[in-house]
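Okay, structure first, notes after.
Every protein chain except one is present and positioned as in the full complex.
Chain naming follows the written order as A, B and C, and within any one chain the residues start at number 1.
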Amino acid sequence: MLSLDGIWVHYGTVAAVKGISIEVGENEIVTLIGANGAGKTTTLRAISGLHRPSSGEIRFQGERIDRLTPEEITARGIAMAPEGRRVFPQMTVMENLEMGAYLRQDGARVKRDFEEIFHHFPILRERRKQMAGTLSGGQQQMLAMGRALMSGPKLLLLDEPSLGLSPIMTQEIAKIVRELHQLGRTIVLVEQNARMALRLAKHAYVMETGNIALHGLAEDLRHDPKIQQTYLGA
Amino acid sequence: MLIQTIANSVVAGSVYAIIAVGLAMAFGVMKMANFAHGEFFMAGAYVVYVFYALLGWPFPAAVLMAVPIVGAMGIATERLIFRPTRDNVMAGFMATAGLAFILQVLVGQTWGVGLMRSVPTPYMGAMDIFGAKIGWQRVLVLPSAVLMLSALWFFLYRVKAGKALRACAQDPEMARLQGIRINRMTMLAMAISGASAGLAGALMAPIHPVTPYMGHGVILTAFIIVVMGGMESIAGAVLAAFLLGIVHTFVTTLSDAVTAQMVGVACMALVLIVRPQGLLGRVKA
Amino acid sequence: MALLEVRALVKRFGGLVAVNDVDLDVEAGEIRGIIGPNGAGKTTLFNLISGALKPTSGTIRFDGKTVSGRKPSQIARAGLVRTFQRNAMFPTYSVLDNVMLARHTQKKANLFKAILGTDRKDEERNLLRAREIIGFLDLSEFADELARNLSHGHQRILGIANALAVEPKLIMLDEPVAGMNPTETAMVTGHLRRLRDEWNMTVILVEHDMRTVMETCDYISVLNFGEKLMEGDPGQVSRDRRVIEAYLGSEEIDL
Partner (left out) sequence: MIAILALASAAPFLARAYSVEVLILFMINLILVCSYRIPTMTGDWSLSHVVMMGVGAYATALLSKWWDLSILLTVPLSAVVAALVGFILVTPLIRTRGFGFFIASFALGEFVRLCWVKFRDPFGGPRGMIGIPSGELGGIDFFEPVPYYFFVLVFAFASLLVMYRIDRSRIGRTFKAIYTDAELAESVGIDVPRYRALAFATGAFFAGIAGSLLAHRLGAVDPKNFDVTTMVYLIIWIVVGGTSTFWGPIFGLTVMSVVFEWSRPLLEWRPLLFGGILIFFLVFLPGGLESLFGKIRERFFARKPPAKGSPGSSAT
C-alpha cells in the first residue's frame, strides 16, 4: 500500500533520514521505533508531504506522492495525527473534528464517522463544545486521532501517540489503536514506547541516527536485546 | 452632553471596529500587514462618491458596490504583494506602503487632489436620544457595524470556509494536513479585509471629507487598535476599537482631536509596557 | 557546596507541569548527563537554568549566587553559558570573529572608545585568547573561514567555542552531537573530556545519543514526566529497571 524506497531527508545540510526503505501492507500496523532523534518523525513528515525528501521515492497505492503538497496527499487518503497533538487550540472539539472532514462532500457518511469516533472516544462526545486547548494531554491525543480519522483515510499515520501520557492513558490509546486495526485500518505507528508498539504491530522497523538498524516481525524483535541497546547505548 | 458623547463614542467605535477587524484578520491568517488599509478605506469612500454622487445610484446600492470592488483590490494585493513576500512580514508591509502611494496618485489624478470631494448626505435630519442629537447618517453606522460584525462572526464560526480560516490562523501546517489550501485562505482573508475597509469608507463617505489622503488618519488609528487588541485577535480588535472610540470621543469633546490622537497613542504605549501581547493576545509558547 | 544547586524547581505552562520539584547538584569539574525520554522535561529544565524561562517556583544557585529569575545575558556573565540544539553561530562571520564577538561581554563596550579606536589593547588581548580557544578545539585551520562554510560538525564545535569565549565556569550543552557522524561525535566527546581534565570545566550534557552520554558522563540524572526519576553513574543508569521502562515502555502493558 505504501512504500518508501531509499528516502533521504535533510534539514539544511544535516541528513536526518539516510536512505531508508519501508513497506506497509494493506490492513496492517507497521511500527517505527527508536530513541529520540532517530529520524522517525522526519520520516512521517516526509510521507505526509510536510518535508520534501531530497532523494528517493514514496509510493502510495502504486502512485508516486513524494512531490505532492500536504493538501494533495491528504486528499489521496493519508491522514496524520502529529507529534505533540497539534489540535487547533481555539476551536471546539467538534470544530476540530469538522476540520478533519474538510475535504469530504459525503454528508451522510461524515455523520456516521462522527458517531464512530464518539464510539471510540466517548470523552470527546462529552467535551464536544469545549475548546481543544483546554483539554488534557490524553484527550488532545484522542482528538488528534479523531480528527485524522474524520478524513476517512486509507492510511493513518500516528506520531508518538503515547508521548507524555501516563501509563494508564498510554494503555487506553494502545487499545484504541488495536480496535482501529481490527476494523480494517492500515496504520503506521511511530513510537518511542517500543514495548507497546511491538505488541501492537505486525512488522517493525528500528531506527537509529537516520538509518534502519533492524527490521522484521514485531514478535521476533520483542525480545531482541539489541533493541534495548539502541535505546540505552549499553 | 454626556449622552451625546457616549452616543458619539459608540458610533466612532463601530467604524473603528469595522476597519480594524479587517486588519487583524489579514494579520492573523498569514501575517499579512497591509499599510494600504487606509487607502482601501479611501477607495470605499470613492466608490460611493462615484456611484452615488456622480452616477446617482441609491445610497445603499453604492455602499454595497464597495464590497466587491475593494474586496477585489484585497485579492489583487494578496496575489501581487503578499504571496511573493510571504516569508517576510516587513517586506510585505513596506511594499504595501508603495501601494498606498500608487492608490493615492491614481485616485488623485482621476478625481482631483486638492478638492475635498463632498458626498451629499443621503439621510438628512437627526435622531433624538434623551436630548442628544445624532445625524441619521451617523446613526446608520451602528447597525451597519453590528450587521457586518455579526456576518463576520457567522462566517468564522458557522461556515466551513470560515472555520478553515480560523484553523489556518491557529496552525497553518496542521490546516494543510486537513486538506485546507493555504493560498485560497490567504486570498479569502484579504478579500474580507479589503471588503470591510471598503465598507467602512463607503459608510463614512457622507460624513468624512473625501480626499485621496483620507487614509492617513485611518491607518494610524487602525494600527493602534490592532496593537492594543493583540495583533491577530479579532475579538481584541473589536474591544480595543470601542475603547479607543470612547477615549477619542471623550478627549475630543473635552479638549481637541489632536489631543485625542495623542491620548490614543499613549494608551497603546501603556498596553505595550504592561501587556506586550495586547489585551486579548496570547503569548506563544 | 556544589557549583550548581537546583532546589525544588517547578515550571507550569497553564495546567501542564513541565518540571516538577526537581533538585540537582552539579559539582565543579564533573560532566553531568541529563537524559530522559521525549517530553520528560529536559529542554524545559535546560531553559530554566539558562534563564530563557522563569521558574514558577524553586531556586537555582550558581557559584553561591541565586541566578533564578535573572536574564540569560546576566547568567552568562556570571559564568553559566549554554549552547543550542541548532547550529548556533554567526554564519556570516569568520570563526575567529565569532569567538571575538562572544568575548565582547568580557569588558563593557564603550561607544566613544570604539569610534576612536582606543580599545585596541583589549582587542589584542581578546584576539590572543580567542586563538587559544579555537586552538584548543582544533579549529585553528578554519580561523578565517566563514562559519557558514564549515561542516556541520565543525559548526557545532564552533558553538562550543562561542560559549567558552565567555570564560564560563560551567557550560550547558544542548544535544552537542545531534546529526553528527561517528568521527565528529568522537571529536566532540574528546574535547569535552579535555575541557574537564585540562581546563577543569564543569559540563552539563543534555543528549539523546545514549552512547555518547554513557561514554562521556561521570554522573547522570534521569528525568521522566518532569520529575527526577533517578541519578547514578552510567552503569547504574543503564541497568536500572525504572530507566529501561521509561524508555521502552512497561513490560506489563495489558491489551
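Note that in this section a residue touches a chain if its C-beta (ideal position, glycine included) is under 8 Å from a C-beta of that chain, and two chains touch if they have at least 3 such contacts.
None of the values given here were measured: they were computed from a predicted structure.
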item	value
Chains on display which the left-out chain touches in the complete complex	B, C
Hidden partner chain, touching residue among C:R12, C:R61 or C:R77	C:R77
Residue in contact with the excluded chain [from C:A88, C:A186 or C:M230]	C:A88
Absent chain, residues of subunit B that touch it	31, 33, 80-81, 84-85, 88-95, 97-102, 104-106, 108-109, 113, 216, 220, 223-224, 226-227, 231, 256, 258-259, 261-262, 265-266, 268-269, 272-273, 276
Missing-partner contacts on subunit C, residue numbers	50, 52, 71-74, 76-77, 81-84, 88-94, 96-97, 100-102, 104-105, 109, 111, 114-117, 119, 123, 127, 146, 162-163, 165-166
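Keep in mind that, in the parts below, only the chains that are shown with their structure count from here on.
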item	value
Chain contact topology (line, ring, star, complete or other)	line
Pair joined by the larger number of C-beta contacts - A-B, A-C	A-C
Computed distance of Cα centres, subunit C from subunit B, in Å	48
Averaged-CA centre spacing for the pair subunit B and subunit A, given as whole angstrom	43
Contacting residues of subunit B [partner subunit A, same complex]	160, 163-164, 166-167, 170-171, 173-182
Complex contact set, residues of subunit A against subunit B	48, 50, 69-71, 74-75, 79-80, 82, 86-91, 95, 98-100, 102-103, 147, 151
Residues of subunit A defined as touching subunit C within the complex	11-16, 35-37, 136-137, 160, 162-164, 166-167, 170-171, 174-175, 178, 191-197, 199-200, 209, 227-228, 231-234
